[in-house]
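Take this structure first; my questions come after.
Showing chain A:
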Amino acid sequence: MSKFTVTRRGALKTGAAAGAGLALPTIFTAGAARAFTNEPGASSVTLGFNVPQTGPYADEGADELRAYQLAVEHLNGEGDGGMLQTFSSKVLDGTGILGRKVEYVTGDTQTKSDAARASAKSMIEKDGAIMITGGSSSGVAVAVQGLCQEAGVIFMAGLTHSNDTTGKDKKANGFRHFFDAYMSGAALAPVLAKMYGNDRKAYHLTADYTWGWTQQESIQAATEALGWETVNNVLTPLAATDFSSYIAPVLNSGADVLILNHYGGNMVNSLTNAVQFGLRDKQVNGKNFEIVVPLYSRLMAKGAGENVKGIFGSTNWHWSLQDEGSQAFVKSFGTKYGFPPSQAAHTCYVQTLLYADAVTRANSFEPCAVVEALEGGDSSLPGIDSPSNKGYLFDGLGNGPTLYRAADHQCFKDVLVVKGKDNPTSEFDLLEVVEVTPVDQVWYEPDHPMFAGGDLGQCNNGA
Partner candidate 1 sequence: MDAIILQILNGLDKGSAYALIALGLTLIFGTLGVVNFAHGALFMLGAFCAVTLNRLLTLSFETIDETKTDFLGNPMKVKTPYVEAWFGPETGAAIIDWAVPLSILFAIPIMIAIGFAMERGLIKHFYKRPHADQILVTFGLAIVLQELIKLFFGANPIPTPAPDIFRGSFDFGVLLGFDPNVIIYPYWRMVYFLFAMVIIGGVFAFLQFTTFGMVVRAGMADRETVGLLGIDIDKRFTFMFGLAAAVAGLAGVMYAPINSPNYHMGMDFLVLSFVVVVVGGMGSLPGAVLAGFLLGILESFASMTWVKDIVPGIDQIIIYLVAIIILLTRPRGLMGRKGVMED
Partner candidate 2 sequence: MGILEVKGVNKRFGGLQALGDVNLSVAENTVHAIIGPNGAGKSTLLNCLVGKLIPDTGSVMFDGKSVLGRTPYEINQMGISRVFQTPEIFGDLTVFENMVIPAFAKRDGAFRMHAFESVANEKDICIRAEQMLVDLNMQDKMRMHSASLSRGDKRRLEMAMCLLQEPRLLLLDEPTAGMARADTNNTIDLLKEIKEKRDITICIIEHDMHVVFSLADRITVLAQGTPLVEDAPENIRGNPKVREAYLGEAA
C-alpha cells in the first residue's frame, strides 16, 4: 500500500493519465509514486485559500480572499503587478510559479479548528493543493499548521496573532508573516508610557482562551517593565456579548487604564460598552481614564464606530503607509475593489508572494526545499546583534526590511502603533499611524519564555 499518496489530480492533468489509459493490460493503475505530496504537473499549480467565509470573521475572510485573488492575478502576469515590482527579490516575473499557471481553491474555516482542518484536508486530498494559507484566528492557524506538517504541504499563516503559532506550536512546514502578541506589547508599551506617563494602573479584561492569555501576558510584561502597575486581570467568556458587568467595577478599582485583550466581536462589544459607561470622560488618580486595545483591525474599528476615536492599539500594517510597496499594493487593491485593503488582506497577499518567491528561488515545489528557501541563507537584519538573527531578508512588501527568521519561522519587521482617528475623512479612514516601532524594539529570542516549549521538528515532504 502506497503511503499517503493523497495526491493525483495534479499529475492527472499531465500526461500520466493518458499513459495509463493507453497501457491496455493494466487498466487500473495506482497513483505513481511521487517525491512529495501533491507534486504539481507541468502546466499549473494549485494553492489552497482557507479563510472564514461564515461566522463572525466572514468579512475579514472575504478581504483575505480578495487579496489572494489579487496575488494570483499578479503572479500570473495579469493586472498591474502590485508588489511584484517593489519586492526586493526579483525572481518572480509574472509567468506563474516556475512557469506553471497559478490556480486556486477556496474553503471555509468557519473559525473552528475542526472545520478548518476538514476544509484544508479536502483541499489537499481532493484538489491537490500544494500550499495552504489563510485563517483569521490563532486556534485555526495552529490547528491547520499541524495538519499541513503531517500532510507534507506548506502552511503560510494568515491573520494569527498568538505567540503560540511560532512559539510552542511552531512547525517546520508553517510560516507566519503576521506579528504576534509579544510584538504588540513591546511596540505599544513605550508609546503608552510616552502618552500616558509611567505611573499608571492598568485593569485588564481578557478573552478567556489561548490568544487572550498570551496577549494579556505580553502586554502586562511590557507595560510593567515601564513602571505600570497591573491592578487586576479579569477573564471574560468568549461567548459574552455584553461586557457591562465586567466593565462597571473598573472605575472603582483604582485603575486608570483599561486594557481590552479582546478581538473581533468581543472587542467591538467590550469597547462599545466601555465607552457607553463613559469611562473615557472620567478622571481617576488625577489622570484621564484611558482605554487601550492591543490588537486593532480596521474591520473591528469599523464595527466599534465612533468609539475607537483616540484609542491606541497596534497593527501589522495599514494602508496609509507611504512606502513604495504598500502604495503599490493599495493602488492595485483599491483599483480592483474600490476600497483600501485591510491588514489581513496585506499579510495574505504577502504570504502568497513569499511562497511563490521561495519556490522560484528553490527551483522546486518540494516542501523541504521551499522551507530551506524561506529560512534563507545567512542574511540578517541590520542592527540586531543576536545569533538567532538569521533567515531570509527581504524588503518592498510594506513594513520595511523584514526577516523570516529561520529559528522559528516568524517574520520580524517594524510594528505599527495606531490610534483611532478623531476626524475620519472616509469610512475607511479610521486609524492613524502614530508610530512605526522599529524592529529592534520588538525583537525577541526564540527561547523567550513566552515562546519556549515548542519545536519546529523536521520539514515534511509527505509522500
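Points to keep in mind about this one:
Here is the rule we use: contacts are C-beta pairs under 8 Å (C-beta built on N, C-alpha and C of every residue); 3 or more make two chains touch, one makes a residue touch a chain; residues count from 1.
If you want to know what made the cut, all candidates are chains of the complex that A comes from, given by their letters.
Since the model is a prediction, treat every value here as computed from it, not as a measurement.
Any copy counted, the candidate of 1 or 2 that touches chain A in this complex is 1.
Only residues 55-59, 62, 208, 232, 234-237, 239-242, 244-246, 248-249, 251-252, 265, 268-269, 272-273, 276-278, 281-282, 284, 299, 302-307, 319-320, 330-331, 334-335, 340, 425-426, 428-429 of chain A touch candidate 1 when the two sit together in their complex.
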